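A protein chain is absent from this complex, but the other protein chains hold their places.
Presenting subunit A:
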Amino acid sequence: MALPKRIIKETERLVADPAPGITAAPHEDNLRYFDVTIQGPDGSPFQNGVFHLELFLPEEYPMSPPKVRFLTKIYHPNIDKLGRICLDILKDKWSPALQIRTVLLSIQALLSAPNPDDPLATDVAKHYKENEKDAQRVSREWTEKYASQ
């Protein structure tokens, strides 16, 4: 079916005026499927890393949230080993006034502020709660190993 105007506008803006540290480009053969990169925020264990994600706009977008997943391995209490992200705006706190840009900015913010009290990867969360320093060390190692360009 035809792509809704809103998706076209969002795509244009993402390309013309990208958010700092974030890129998103649609696939040529499927304009609802985006290749995304997010730079690890400065000051976080993910600094200097470039993380690849996939983002898909379902049929009912923007009434339903986009589906987003990390493709790059990441050691983070709210992201599991399949790359799934625990973030409220991707689930029940979604609003049609949010958009691709705001979603990606929220994910970037999640890298700066892990929330081990609402974990998806329980082992990582446990590590973060019991020994944050050591957990951050592992996060840095993983970033260097999997997310360096």
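Rule of thumb we're sticking to: a residue touches a chain if its C-beta (ideal position, glycine included) is under 8 Å from a C-beta of that chain, and two chains touch if they have at least 3 such contacts; residues count from 1.
Criterion: contacts and distances are computed from a predicted model.
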Among "Methionine--tRNA ligase, cytoplasmic", "Eukaryotic translation elongation factor 1 epsilon-1", "Core domain-containing protein" or "PUA-like domain-containing protein", the UniProt name of the subunit that does not appear here: "PUA-like domain-containing protein"
Among A:R6, A:H27, A:K91 or A:K129, residue touching the chain not depicted: A:R6
Full-complex contact with the absent chain, from A:N30, A:S64 or A:S148: A:S64
Subunit A residues that touch the omitted chain in the full complex: 1, 4-6, 9-10, 59-60, 62-64, 93, 95-97
